[in-house]
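Of the protein chains in this complex, all but one are displayed in their positions.
Chains: A and B, in written order; residue numbering restarts at 1 for each.
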Amino acid sequence: MSLLSIENLSLEIGEATILKDIDLTIASGEVLGLVGESGSGKSMTALTIMQLLPEAARARGRVTFDGIDILAAPEEAMCRLRGDDLGMVFQEPMTALNPVKSIGEQVAEGIRWHTGANRADAEARARAILDRVGLPEAQFPLSRFPHELSGGQRQRVVIAIACALKPKLLIADEPTTALDVVLQAQILDLLRDLVDESRMGLLLISHDLAVVAEMADRVTIMRSGEVMEAGPTADILSAKRHPYTRQLAEASTHVPARANGRAVVQAAPALLEVSGITRDYPGRRRGLFAQDKPFRAVDAVSFSMPAGHAVALVGRSGCGKSTLARMILALDRPTAGEIRLMGETLAGKSEAQLRGARRNMQVVFQDPYGSFDPRHRVERLVAEPLHLLDTQPSAAERRDLVAQALDEVGLAPADMDKFPHEFSGGQRQRISIARAIITRPKLIVADEPVSALDVSIRAQILDLFADLNQRLGLTYLFITHDLTVARAITDEVMVMDEGRIVERGPTREVLKHPATPAARALVEAAPDLEQALAARMRT
Amino acid sequence: MTAYLAKRLAIGLVTLIVASAVVFCVLEIVPGDPALLMLGMNAEPEALATLREQMGLNQPILLRYLDWVSGMAVGDFGRSYTYSSPVIDLIGERVLVSLPLAIMALVLSTVIALSVGIFAAARRGRPADTMVMGVAQVGVAIPNFWFALLLIYLFAVWLRLVPAGGFPGWGAGVWPAIKALIMPAVALALPQAAILARVTRSAMLEVLGEDYIRTARAKGMPRRIVLWHHALRNALIPVLTILGLQFSFLLAGTIIIENVFYLPGLGRLVFQAITQRDLIVVEGVVMLLVASIVLVNILVDIGYAIVDPRLRTRR
Partner (left out) sequence: MSLDPALPGAAPERRFLRLALANRSFLIGCAITLMIAGMALLSFFWTPYDITNLTVADRLKGLSSSHLLGTDHLGRDILSMIMIGARNSIAVAIVAVVIGMGIGVPLGAWAAARGGLVDEVLMRFNDLVFAFPALLSAIMITAIFGPGALNAIIAIGIFNVPVFARVARAGALSIWPREFTLAARAAGKSKALITIEHILPNITALLLVQGTIQFALGILAEAGLSYLGLGAQPPMPSWGRMLFEAQTRMIVAPHLAIFPGLAIVVTVLGLNLLGDGLRDLLDPRLRRQR
């Protein structure tokens, strides 16, 4: 008999249908990957099992866990199950822990509640499980508070809470999406070990096929609240019988067609030259007079980029890549060093003196929702960089320029009269690119431009970047923690670690034979769909 | 933690010094000749000269300010010319009425507000919540002195349960004194409680929507425990802010309410002083009230640090 079985589950919240006739089963010791893009209903499926749905939600069908009818179970029975036999890990480690309680309290609380153990026993067990998830007592005493931990460490605490009482089923909802690849690999390893140790079932929810291919025995693919396909991982993902499975698999390994690995004339004058650039942030105050040493976010970085090139700047979160990008864009002032765009020095210039340089470099941000003022129409948003022109265009000229830019990114000129909330995430990223190219810049700095997008949309946006690179001769600096993006679209890659650039070379070369430990860590940690499938086929 | 506290104390001290300068400017420099203002246009020249001498008006301004501040630091607030007694004695007498009143009102309003706010948040959207919050919505709109008048009419005039006003003094026994303060305290507390209850409810609801509440529920904690152990402590942070702000409203309210109930507190004192243009008394009482507001703000800051561990390690 399976540990969890869901039959004909349907879910409505108010008028909206969230889930339609979902079926899935998980046995003890089995890992089920639940895959889908945003809005597919995978998180709602998890919350249904936990009975933590919003109040307006109504579920029909049958959910049986360990012989208990979950949909009919009273709240007290669910309280006994949750945290004991049923554990759950959430996506956002930064907000998943109560900021005013110590990690010890938060882990021990569930233990005391379920087992009736006294404080000392519960704390001893909390200590043991924290040790187990990789938070040893020496550095992480029970009295630590969440704000003193990094994102990866907090996720370990959340896992400790979920696994403290060796649940029969662990539900992990996008447990590594908010973490960088190296942390992701560590957390996935931990989850796999915990499953093996106590033969628990794991429902792993993810948008990332490669992660699921590495982790899951079986996979269920969802779209818009319905199950598209389900079966053994290796079979489903290699046969790709269902068109949607095929679409997902192709999108997640998509490489845009572009003249890859062109011979670059290094003799050509560099578009961007960075020399010895450093950025310090003042240290945290420890007391009235004591202050920590300044924190060096970027440490004497030098490189140059020839025109027309696409370069990836990769590294773990907190390695200084975003700070470096902001300095290149003259949005932040370096502590030391020099940046030259087309031979012109940027550092120390006033906003008025920077106008020329700003025309030639623009930016595309990660978050397609946060990067537009919600009160402005698309025309005004896309036209914003025209502020940099020395002679302001007339209203009609402005509309022409905006229409042209929108056309360039595959949107209709009529879209300029709409508001950003009327567009989907992918379309917004197109608007963002239209805004970046309207002044015909030479350099585009893109900070994680596709990491907030679903895989199928991501593939389209990568195509657009490749296309614009060819047509407009744009030079790209892509900042990313995701090596698949680097592989898909860049000629060269620079690996950043603790504020320094530690390795640089042609993208393929570096990804195939990383030379430095930092690069090797990134490459080894990056999940790879094909390799994972190959490994599964062998066993 | 020590750095945080030291910083808060320093800020409080600086605020107090600047505030004293403001009070000094308004009451001693703006009028030009305070003695003339106090005695009026038809004052006898000798009386004027005596008062000037007594107030030290013949000294340079900076020296006068320093004298005044250093005097206050050791409890010398000067001498009232209408009462012909030291201001500190007048204040000492009146504080025995105002302080118990303020504390009773503060405790009453906080207890009512927290319980009502938590009660309503736990029953969000149900009839009990709607009803309680409807009452609070009206309560916020009621001026405390009008509420006081209604209470007087209801309990003193109509039901004759309590005296309509006045204060027998603590010498008459603790219970009669407290009895005289009950109605004023209720009149002060209830409109304040309505505001704080609304803040508490919305802070609780905000916190209940946080991710960590879901984490707590996912480890099997029942709603009741989640509410009291996880949500309340986080919700206290915004509640403390409002509580701190409310204290200054409460002090202002005390002044008004003392006038409604004819209580011989600081409020009555400062009003008599205004009508008699006794600036020295006005200065003393205003500084005392400002100092107590600054002190309460420091206490609120300490409260933050107790509730929120993030502040203990940050500056």
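Operating definition for what follows: a contact is a pair of C-beta atoms (placed from the backbone, for glycine too) under 8 Å apart; a residue touches a chain by one contact, two chains touch by 3 or more.
Being a predicted model, the structure only gives us computed values, none of them experimental.
Within the full complex, the residue among A:107, A:297 or A:457 touching the omitted chain is A:457. Considering the full assembly, B:271 is the residue among B:65, B:155 or B:271 that touches the omitted chain.
The chain that is not drawn here is touched, among residues B:196, B:260 or B:307, by B:260.
Although one chain is not drawn, its touching partners on chain A can still be listed: residues 326, 329, 331, 351, 354-355, 358, 361-363, 365-367, 370-375, 381, 384-388, 410-411, 418-419, 421-427, 432, 435, 457, 460, 463. Panel shows chain B; residues 11, 14-15, 18-19, 22-23, 26-27, 30-31, 37, 137-138, 140-146, 149-150, 152-153, 157, 202, 205-206, 209, 245, 248-249, 251-252, 255-256, 259-260, 270-271, 273-274, 277, 279, 282, 286, 289-290, 293-294, 297 of it touch the chain omitted from the view.
By our rule, only the chains that are shown with their structure count from here on.
Look at where the CA atoms of chain A average out and do the same for chain B: the two points lie 50 Å apart. Of all residues in chain A, those touching chain B in their complex are 50, 52, 75-76, 79-84, 87-88, 90, 92, 95-102, 106, 109-110, 113-114, 145, 147-148, 158, 161-162, 164, 284-288. Across the complex, chain B meets chain A through its residues 2-3, 6-7, 210-212, 214-223, 225, 229-230, 233-234, 307-310, 313-315.
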